[in-house]
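Removed from the display is one protein chain of the complex; every other protein chain stays in position.
And now, chain A:
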Amino acid sequence: MSVTEAPPVAKHPGETKTSWWKGDRSEPVRRNLGLVGVLVALVVIGAVTRPELYGDASWVQNNVLTILQQASAIGVITVGMTFVIIGGGIDLSVGAIVALAGVWATTLATQSYGAGGMIFTAIAVGVGVGLVNGLLISYGRLVPFIATLAMMVAARGLAAQISGKQTQVSANSVINDIASTRVLGIPLLVYILAAVVAAGWVLLNRTTFGRRTVAVGGNPEAARLAGINVRRHTVLLYALSGLCCGIGAIMLTSQATSAQAAMANLYELDAIAAAIIGGTLLSGGRGTIIGALFGVLVFSTITNLFAINNLSTEVQNMVKGGIIVAAVLIQQFRYKSLTNLFSRVKTG
């Protein structure tokens, strides 16, 4: 994380000296440690409920890779979603964009252009739909919720239209091999997730684009009056989300060696939930990529925990819902105690 600078030193009498650990910049670090704690707890629960599986080292290793692989596509999509939410918006259409991009990339016509044509198509469709979202929101002045809700319905409709509601099998071995390839024993998909997360972290924390995202989401009026092109940036944020959906579509298509209009169903909810429990403020202006990644890992570990215990997805969904509520409650509590702290150390 970004806490590499020397701790702030109080230079005035009466100013409270705070260690970086308690300072406001370390807040995301502490939150992420909390999520690591949750992950550890989930693993402990797994080990306690299925001790015979956890006794087998190679099973554990495989299981970890399975969890990571399952987290890969949704993780990539969550990175895009995190940017949109930090920028003060929401993208309900990510699942539908994935489906449209996947279906479009696997039509017989597209497949005739080979793997490169398929990847290009998926990404172009993702970015294109994202651009439409962004233009509707910033120049058409639609509320993000409404614009992307409409897109969610429309994009899935178009995907069903294109595919004729059929499952489209990918005959391209390059695409299909992405999911089964391992490098140094680790699935390629996990490398893709790692690359997207790293790129997302750099983009958010080290570039002007990231700085604008925080400013636009934190206080759009202040950003506008400071001379930032809020509208253009908003368009770019949704395009970025679309780009991530395009990448995610290829990853999912490769895993299933096919695409269909119903794929990536309800991914928007998983991505939003992961971003939120990772500490992204739903009202914008604050959030971290690493937190979002941990959010995704928590969810895929829960899914895995239920799978190894042969429990139903119904129970799993109930637990997921509970975790989202608990995470947001904790977030509010943290935020309140933090502002209290601020008002106490306020020097005036």
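One rule holds in what follows: a residue touches a chain if its C-beta (ideal position, glycine included) is under 8 Å from a C-beta of that chain, and two chains touch if they have at least 3 such contacts; residues count from 1.
As a convention for this text, contacts and distances are computed from a predicted model.
A.B. asks: The chain dropped from view, which UniProt name applies: "Sulfurtransferase complex subunit TusB", "Branched-chain amino acid permease", "Sugar ABC transporter ATP-binding protein" or "Formate dehydrogenase subunit gamma"?
C.D. replies: "Sugar ABC transporter ATP-binding protein"
A.B. asks: Among A:46, A:200 or A:285, which residue is in touch with the absent chain?
C.D. replies: A:285
A.B. asks: Check each of A:219, A:265 or A:316 against the chain that is not shown and name the one that touches it.
C.D. replies: Answering carefully, the residue with contact to the hidden chain is A:219.
A.B. asks: In terms of residues, what is the contact footprint of the unshown chain on chain A?
C.D. replies: Listed in rising order, the touching residues are 5, 8-12, 15, 23-25, 206-211, 214-215, 218-219, 221-229, 285-286, 339, 342, 345-348.
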